[in-house]
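Not every chain is included here, but those present sit where they belong.
Going by the order they are written in, the chains are A and B; count residues from 1 in each one.
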Amino acid sequence: MTDDQSRLDRSDPTGAIAAAAAEFGNWGRWGDDDVLGTLNFIDAAKRLAAAGLVTRGAAFSLAQSFDGNGPQNGWRRRTNPVHTMLDTGVDAALGNQGFPHGLGGADDVVFMPLQASTQWDGLGHIFDHGRTWNGRPSQDVVTSEGDLRTGIQTTADRFVSRGVLLDAGRVLGTDGELPDGFAITPAQLDEVIDAQGASAEVGRGDIVLVRTGRLTRARREGWGDYAGGASAGLSFTSAGWLHSHEIAAVATDTWGFEVRPNEFDVAFQPLHQVVIPNMGLFIGEMWDLDALADDCASDSRYDFLLTAAPIPFTGAVGAPVNPIALK
Amino acid sequence: MTDDQSRLDRSDPTGAIAAAAAEFGNWGRWGDDDVLGTLNFIDAAKRLAAAGLVTRGAAFSLAQSFDGNGPQNGWRRRTNPVHTMLDTGVDAALGNQGFPHGLGGADDVVFMPLQASTQWDGLGHIFDHGRTWNGRPSQDVVTSEGDLRTGIQTTADRFVSRGVLLDAGRVLGTDGELPDGFAITPAQLDEVIDAQGASAEVGRGDIVLVRTGRLTRARREGWGDYAGGASAGLSFTSAGWLHSHEIAAVATDTWGFEVRPNEFDVAFQPLHQVVIPNMGLFIGEMWDLDALADDCASDSRYDFLLTAAPIPFTGAVGAPVNPIALK
């Protein structure tokens, strides 16, 4: 396997995926029963060191909004969240609620795909030829009752580590944005790190946040085909980089993490197929990195304490998260 | 107003609420446009100091599970979350999904009341005689379209501060648990702090976590009427304590935060009516404090960095959260 995009055989995604899986797979690395994959790279020492990065007390939410105005368009039945009220302040004002002593209340419900907005992909989200993380048959792991082994709840206390922002949009793009179809290669990831300086060095257990500027554009121009359409993103050839740096997770400001259209003639999210079931790597999508990126550009500090704990839905293959970067 | 529970007039919750609201209300304290209430007590210095509390890198998730086996029983249409799959590993194994190169995927959706499990109450959750936080008419703030002013998304980056665990169950109870109906008074809160030592001192901007042991019992005995039934909790008389300590938020391991049955002959959550709309205090409910409590008892350190960022549903009056304590 090479980092060199020019050497990808565009006609053979199956072969490329198999080769990458063989070279960068982690099955068995943490034992047969493992359900945490690359989250194993995070340990107490890592978390302690990450807390030590906090120097100003500045907090940033990296979540997009969760509402009906989101990017989802119904593809594979993914809709935007529908939020409705069970009780309102209007009812309360009219005394319709039956409570004593002037109490009034409001309550609400939501219906949503778990990957409707800012989220972590769980390890049960993607399969490679019917195999899920650690080589388990997908049919044994993710049934209609949910993910019976690697449900997102197993990671409830794990997403706390050093975060590193790689602002590919700013370093490699124009006006802070990469064009659609821009495939970020390993060499370019290194270029971003070099440009950003020492605080952007990436190592074991880090959670790497790659900003492309795709969300910035959607904010300006409207969603368009943000969900599922063309986008900058990581090149298929970045698999080795993601593996060798022993990162715990990676997230982007795009719908699909990897470049789209994908780098094969006929393919669908081939890098997912390598990194989730084979590498055991957690992917975050639809994160909002813009305010954090502005701040990092301003103080030239690209690392921080990142707490990004998903809502631990039992058996979920993905989950909403409101990630907090603390600098 | 007094801390003395014996001086509560059990027949007059309306009067007691009005008196407490007058004494402990914060309307206008942070300007007419404020939507953050006591979260204003948290600033960068507070967050920086909180990060400094991390000495071991030990992380604790304080979330209960989110699934169909929760405590909800349908009261006010609050059900447990219903999680269903849009695609599964079983379909993938059979090649039913139409993806190329051996890719398979699973996706899921959820239907849930936003207060089904571990959550923050937003400031639009409770009203006092038709008024919501800062004196706004509830009918203008929380309509069928949601909370138009104090929606939980306004707090997306705010719940990062020093957390302090007050393990009332351990200090005041038997085998770590308080009996139902036990009303924790201000004097008892102070007793817990004294027993726990200096790391349990409470001050401005802290997020206070009060453990009663109610969840511990539910875990052992089954949910029973955990949702809405009798429980230990904060006494109505604690309003002044919550106010004078200038805390940013308070959370408990119970369904309803305050003691139940309430301390009046006919009442429903009267302390909520004081602290949410009048004081602007954020309340967390159904938190799982047990593992953290064991750890704190073990190392005698009761404060920590707490990151408890709710999923920022636009217009929500409450939201699920996976709080992370980092020691």
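Everything that follows uses one rule, which is that contacts are C-beta pairs under 8 Å (C-beta built on N, C-alpha and C of every residue); 3 or more make two chains touch, one makes a residue touch a chain.
Predicted model, so just to flag it, every value in this text is computed and none were measured.
Because all chains derive from one sequence, the complete complex can be expressed as a copy number, which is 4 in this file against the 2 shown.
The working rule: only the chains that are shown with their structure count from here on.
For the pair chain A and chain B, the distance between mean C-alpha positions equals 27 Å.
Against chain A, in their complex, chain B makes its touches with residues 13-14, 17, 43-52, 54-61, 63, 65-67, 69, 76-78, 81, 83-90, 92-94, 99-115, 124-130, 132, 137-147, 153, 156-158, 160, 264, 266-270, 272-273, 305, 307, 309-318, 320-324, 326.
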